[in-house]
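Let me begin by handing over the structure; questions about it come next.
Apart from one protein chain that is not included, each protein chain of the complex appears where it belongs.
Which chain is which? They are A, B and C, in the order written, and residues in each are numbered from 1.
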Amino acid sequence: MSDAAQQLAEASVRGMYAGDRASQALGMQVGEVTPGHAQVAMIVRPDMANGHGICHGGLIFALADSAFAFACNSHGGVVVAAGATIDFLRPARVGDRLVALAVERSRGRRTGVYDVTVQDPLGQVVAIFRGRSHRRDA
Amino acid sequence: MSDAAQQLAEASVRGMYAGDRASQALGMQVGEVTPGHAQVAMIVRPDMANGHGICHGGLIFALADSAFAFACNSHGGVVVAAGATIDFLRPARVGDRLVALAVERSRGRRTGVYDVTVQDPLGQVVAIFRGRSHRRDA
Amino acid sequence: MSDAAQQLAEASVRGMYAGDRASQALGMQVGEVTPGHAQVAMIVRPDMANGHGICHGGLIFALADSAFAFACNSHGGVVVAAGATIDFLRPARVGDRLVALAVERSRGRRTGVYDVTVQDPLGQVVAIFRGRSHRRDA
Partner (left out) sequence: MSDAAQQLAEASVRGMYAGDRASQALGMQVGEVTPGHAQVAMIVRPDMANGHGICHGGLIFALADSAFAFACNSHGGVVVAAGATIDFLRPARVGDRLVALAVERSRGRRTGVYDVTVQDPLGQVVAIFRGRSHRRDA
């Protein structure tokens, strides 16, 4: 990839994250970003546990969704999530540092598909997520 | 439905919510619960907005997921989310009181399917969610 | 709805079905069509059974997908399926006449969401399907 594409990716994600109060409030930290890819981490806090004593699925989804949003906006423009599917494969526990890695599977003029894998500190897959993006300005 | 089923639904959801720190921290309020159904509301706070200035999709998902979890645990037992699909139909804004209504579509011995509709204060549909449950103790 | 909308729906679906060799080869029959809705029936033939002796899930999906395609093209224009989710709730058997009913849940300028329910002759739900459409000419 070109330096320009990489710089655009980093600048786009930095700008999005700066305005993304939700991701900040959930303690998400953006890791490596390249065009079409983004890595985001989050530590499961006690106030993220559900009635079964494990991380609320909605917050695992939120982590994956942020990684997806950063990946699909890494090319610039205004791209929003149209929908997503998630499969929960194993529970995440309070204190776990979860890492979501979003990878672009397809990108057309208006729509895209991204796969996100959420892993726990042992590298075990907690959830797999597939997001569909839609470009607003196309 | 029988009085016993209704009492079990209310007691199960009350117990789950009491231990569900995530739903509490997100300000969710449980409304009407009957066997297989649950209504949950949440006001979109400023710290729930994403980089586009609208409610983070992960938190809309979290609201729907809580309604789903309460509905599928309303029969007693230990039922967890195996996965879900969400379609985002229109944005939700800071200050909006969103209401999620979960309805049982199917319930077998071990698995179930639930549909959740999330509406904004004007009754417009913000998102539709379909959750798949899995019974742990069956 | 207006008479013009109803006539457009019927003409669009009639035209699509006339060119849809796949739906014809699978023996699908189009029932009632209104703007945003379509009903399609199919009898499970012996050559539609899978290795478990029940209707191959792909053919149940094909029936639902045709109903979805007719519903989302009932407004005219060129609308294609972007993707779909299906949940198989109970098996369908050889000889069963399955009926798929597609209902519009949302329709924007470019994208739409449709729910399809597939029922067996006893009115039992065999599968539920949610399709996402994309308008090519918008």
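The definition used in the following text is that a contact is a pair of C-beta atoms (placed from the backbone, for glycine too) under 8 Å apart; a residue touches a chain by one contact, two chains touch by 3 or more.
Everything numeric here is computed off the predicted structure, so don't read it as measured data.
Across C:A9, C:L59 or C:V126, the single residue that touches the chain missing here is C:L59. Note that of B:S23, B:Q39, B:S66 or B:T85, the residue touching the chain absent from this view is B:T85. Interface note for the absent chain: among C:A81, C:V103 or C:V125, the touching residue is C:A81. If you put the missing chain back, the residues of chain B touching it would be 82-83, 85, 110-111, 132, 134. Contact residues of chain C toward the unshown chain are 15-25, 46-53, 55-59, 61-66, 69, 73, 78, 80-88. Listed for chain A, the residues touching the missing chain in the whole complex are 85, 87, 89, 105-106, 108, 113, 125, 128, 130, 132.
Just so we're on the same page, only the chains that are shown with their structure count from here on.
Put simply, the chain farthest from chain B by mean CA position is C. Once the centre of each chain is set as its mean CA position, chain B and chain C turn out to be 29 Å apart.
Distance between chain A and chain B, defined via averaged C-alpha coordinates, is recorded as 22 Å. Inter-chain centre distance (chain A to chain C, centres taken as mean C-alpha positions): 33 Å.
Multi-chain contact residues of chain B, defined as those touching 2 or more other chains: 85, 87.
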